[in-house]
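Reviewing the structure listed below.
With one protein chain held back, the other chains of the complex are shown just where they sit.
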Amino acid sequence: MSGGNIIGERFVAMSFGESHGRCVGMLVDGCPAGLQLSEEDIQGQLDRRKPGQSAVTTQRKEEDRVEILSGVFNGFTTGAPICMLIWNKDADSRAYEAIKHIPRPGHADYPAMVKYGGFADYRGSGRFSGRLTAALVMGGAVAQKLLQETLGIEIVAYTSEIGGIKADSITAENIAQRYDNDVRCPDPAAAEKMRDAILAARRDGDSLGGIVECTTSSLPVGLGEPIYASLEADLSKALFGIPAVKAVEFGSGFEGSKRRGSENNDAYYMMKDGKIVTRTNNSGGILGGLSNGMPLIVRVAFKPAASIAKTQETLDVSSKSQAKLAVPGRHDPCVVPRAPPIVECVVSMVLADHAIRAGLIPPVLKKKGSA
Amino acid sequence: MSGGNIIGERFVAMSFGESHGRCVGMLVDGCPAGLQLSEEDIQGQLDRRKPGQSAVTTQRKEEDRVEILSGVFNGFTTGAPICMLIWNKDADSRAYEAIKHIPRPGHADYPAMVKYGGFADYRGSGRFSGRLTAALVMGGAVAQKLLQETLGIEIVAYTSEIGGIKADSITAENIAQRYDNDVRCPDPAAAEKMRDAILAARRDGDSLGGIVECTTSSLPVGLGEPIYASLEADLSKALFGIPAVKAVEFGSGFEGSKRRGSENNDAYYMMKDGKIVTRTNNSGGILGGLSNGMPLIVRVAFKPAASIAKTQETLDVSSKSQAKLAVPGRHDPCVVPRAPPIVECVVSMVLADHAIRAGLIPPVLKKKGSA
Amino acid sequence: MSGGNIIGERFVAMSFGESHGRCVGMLVDGCPAGLQLSEEDIQGQLDRRKPGQSAVTTQRKEEDRVEILSGVFNGFTTGAPICMLIWNKDADSRAYEAIKHIPRPGHADYPAMVKYGGFADYRGSGRFSGRLTAALVMGGAVAQKLLQETLGIEIVAYTSEIGGIKADSITAENIAQRYDNDVRCPDPAAAEKMRDAILAARRDGDSLGGIVECTTSSLPVGLGEPIYASLEADLSKALFGIPAVKAVEFGSGFEGSKRRGSENNDAYYMMKDGKIVTRTNNSGGILGGLSNGMPLIVRVAFKPAASIAKTQETLDVSSKSQAKLAVPGRHDPCVVPRAPPIVECVVSMVLADHAIRAGLIPPVLKKKGSA
Partner (left out) sequence: MSGGNIIGERFVAMSFGESHGRCVGMLVDGCPAGLQLSEEDIQGQLDRRKPGQSAVTTQRKEEDRVEILSGVFNGFTTGAPICMLIWNKDADSRAYEAIKHIPRPGHADYPAMVKYGGFADYRGSGRFSGRLTAALVMGGAVAQKLLQETLGIEIVAYTSEIGGIKADSITAENIAQRYDNDVRCPDPAAAEKMRDAILAARRDGDSLGGIVECTTSSLPVGLGEPIYASLEADLSKALFGIPAVKAVEFGSGFEGSKRRGSENNDAYYMMKDGKIVTRTNNSGGILGGLSNGMPLIVRVAFKPAASIAKTQETLDVSSKSQAKLAVPGRHDPCVVPRAPPIVECVVSMVLADHAIRAGLIPPVLKKKGSA
């Protein structure tokens, strides 16, 4: 609807705020009543996303303490809209005034300038800043807790590639340790190389991109709707809402398009406990847009960060003359290390929305006082 | 909304029908009044999609003649909902009764069985059939004409890879001839190899996948909304609504995630006529979710067709015993050759929706009797 | 969304067609799977609405046989969109060509002319015709059956006033006979007077208006959402979608606004079976926008039919000169007698939508083969 700041049908989230405005916030409507929820439940994911955590991230310092303004009473959600926000404290807008007519290559500056007729808040990319992903995390952390508590679904995302360096060995065990290193890669050896590559790129005044992979425990069968609200459709829509994402694939994805059907189809069999599963998971857990009871597998490609210190060619649109630009401000040399909690949260919002649509999560979790 | 059969906010389309039911149709709400429209405007794209056209497609024979039931008066759209449909005539449902408890690997059969409690129409994949893409084409053909007539936007899609065989040389000239060969690949030499590969796969009782690429003439600057209704978000949502699509990338996509920022950023410059463009188009025409005035570039990966004659392992879910299945019925050994008109139409619907949202296409195209 | 032809969030309906076009239809998305449904279930209500039934209705003769084009398989809904339509057969468009520049007082002609730039289908009021209420009946008849079969809710509407003549005695018994007389008023003596008044107005080349009242069996507690999706909000929105409706009130309505709180508040008590009820029902079954377990009471005022034979003053907007107009065509001298099935159906759609939202009706009614 409208300005594009709303997502979801049953678990609905509307984002607000700007990078250098007063705050960044998320308003969630449709969260069932009766979910135990405090600011601490959200803070964990926000902390994994926040800037200034390590040498591989931007040096902007923000505490990013979430405040819940509504929708929670006596420690439980009430069914009313949940308004959450973080206040901006360390914004430094001085650099942006000078370049407000000089669009930075790879950023939204130029189309935003045209689209909003000069009224957009250009400071720190305004509404297009990566800082807005904090709103995604706030909404998604609520969804993530909701999925865990009601359906026992676990959602994990991790860095699988940075600057062309791929994680080698990814296991259930090392995924559990994904947040133990700066780049959030389960493979510690690859993590080390990725870190070095980011620091090298930064030294060169340059940046890197990479890939985040997200998987889940087995999903219930039948999430998603055919055609336009397929799980793939709604997940990709939400994932492309993360700045710098340029590609999304499920299961065998692009690779699978090179195979034959007999190689790519996943054969069914029944486990001893009667659960129906497939021998492989090339579908990434989704068939015909519906979850098939296997874990979700989705991969998300992030372009190299657009803000680089290296001098680039661009235009001064006010004087209509060519310009050279070394992007000022404090920036991430690679956005991937901060992306896994964001991807987890975005995926959680979509799955929560579909679980409510499918009737798997009721409007009230458990009547108060009931056994 | 609801069952997932609706897409769009201003140019809204709701699909209906089943593969072996009475018809497949599309209901479009929000098309501006005053667009000259006849069944012939839609039939062209439907003909490019229809089955039985060549040796590389299914042999089901359907005339697929579109009928417009509402919303057009005296040869022009009225602003009222446009209901369009094709009648199913050559459905052969005999094979499906026998396998209604035996889910075909790679198809929606199993999750649909669970989700709809046994009530779904399973004949020919019912609502999950590739035949439903005819609805996308009907809605999209209207959008495509609307974009051409109002903004002069051209949208072209073509096969760029099948079974791992890549088109070598793609030019504006050979793109114009993309519909001249059976596989709809602009590169005639690659097209020949692709055709042979499909026929070989079919002989082996197997199938192939591939990649369709879509591009446009320069888009107006500023289509799309930040975050959840970014052009990438809405295009990917719509494209994943095409059965068998498993990956979507824009511009340099996955490849770009391996580059440095200085390689991937597109430098701005001004053309002699004052138009602001970029030297490269790694962004695929989209920055921050907004069109930047360059052509759109999007690539869509289709998995190998799930229906294969080769025997596969699966389950009989009624007897709960393992089963062997050679999928019956008539099928495409590769869906890619029929996909380019579908991709063109799907992209058109999304762009039309956003052009209306941005105020670039008015509610009435031109007052009757005005100059 | 979009052109205003869609209603509902979970039980979603999109209307299409024109009075003198090929058909009038309704596309319903979100009806749960597993509802036994045939054309006969819809035909009953359509027959009560159809034209040419008696001396007090228009003489246009339409059979109005509904066809279900999709969404039903083996006699049950599948969860897929249900497309239903009736074909127009007795349209006589000759009269409308002559007056296409002469807006009829009380009709949408003039604003539609301006809004759609001359492209609207003006024949028989086109999209604004009372004939479009057949679409409401098709969608609503499905909802009405759904509510009966799942929650046992009965919805009844009847004429309570025509031309200022009020029904005197309305009882559960005579409500059951409401369709036994031409004007659908439960009170037979009042019905006789209403009928005479309509015929007298017709003889004078004039028309009458009136009031339809709708009530239900006890609703489940808690339907509706606070503020914008309150039951009153959504019911009124849907009811004002019926042409000629100019006022809607719930419970004591306008009358109640003259009372004191101590007179208008409904006191709670508990029945012997433990059910909590109120002694009076001034709230019309809705408090704070939520159903409170009492029957719904809503009253809907219809203006006198705008099409009258009497000469009226208007304008020829092409020549910009004053004109005299005796409206041609065949028309209802009072729309109220045909309105009760429409009101029942419209109310049913809203209640079904909210019952699904509240989780009271599941996505699949009962798994096939389950006890």
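Every chain is named by a letter (A, B and C) in the order it is written, and numbering of its residues begins at 1.
Going forward, a contact is a pair of C-beta atoms (placed from the backbone, for glycine too) under 8 Å apart; a residue touches a chain by one contact, two chains touch by 3 or more.
Predicted, not measured: the structure shown is a model, and the values here were computed from it.
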Per the touch definition above, residue among C:V28, C:A141, C:L290 or C:I342 touching the missing chain: C:L290
Hidden-chain contact residue, picked from the options C:E62, C:E161 or C:D187: C:E161
Selected residue (touches chain absent from view) among C:N5, C:T57 or C:S70: C:N5
From A:R22, A:K61, A:K275 or A:K320, residue that would touch the chain that is not displayed: A:R22
Residues belonging to subunit B that touch the chain removed from view: 9, 80, 226, 358-359, 362-363
Touching residues on subunit A - with respect to the absent chain: 1-3, 5-6, 8-12, 14-18, 21-23, 25, 27, 29-30, 33-34, 69-71, 73, 76-83, 85, 115-121, 126-127, 363-370
Positions on subunit C contacted by the hidden chain, ascending: 1, 3-7, 9, 15, 103, 105-112, 114-115, 125, 127-128, 132, 161, 163-164, 201, 204, 206-211, 221-222, 224-230, 232-234, 236-238, 240-241, 243, 245-254, 256-270, 274, 276, 278-279, 282-284, 287-293, 301-308, 310, 312-315, 317, 320, 322, 358
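One rule holds in what follows: only the chains that are shown with their structure count from here on.
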Chain occupying the most central position, where position means C-alpha average: B
Contacts with two or more other chains, residues of subunit B listed in rising order: 1-6, 9, 15, 115, 127
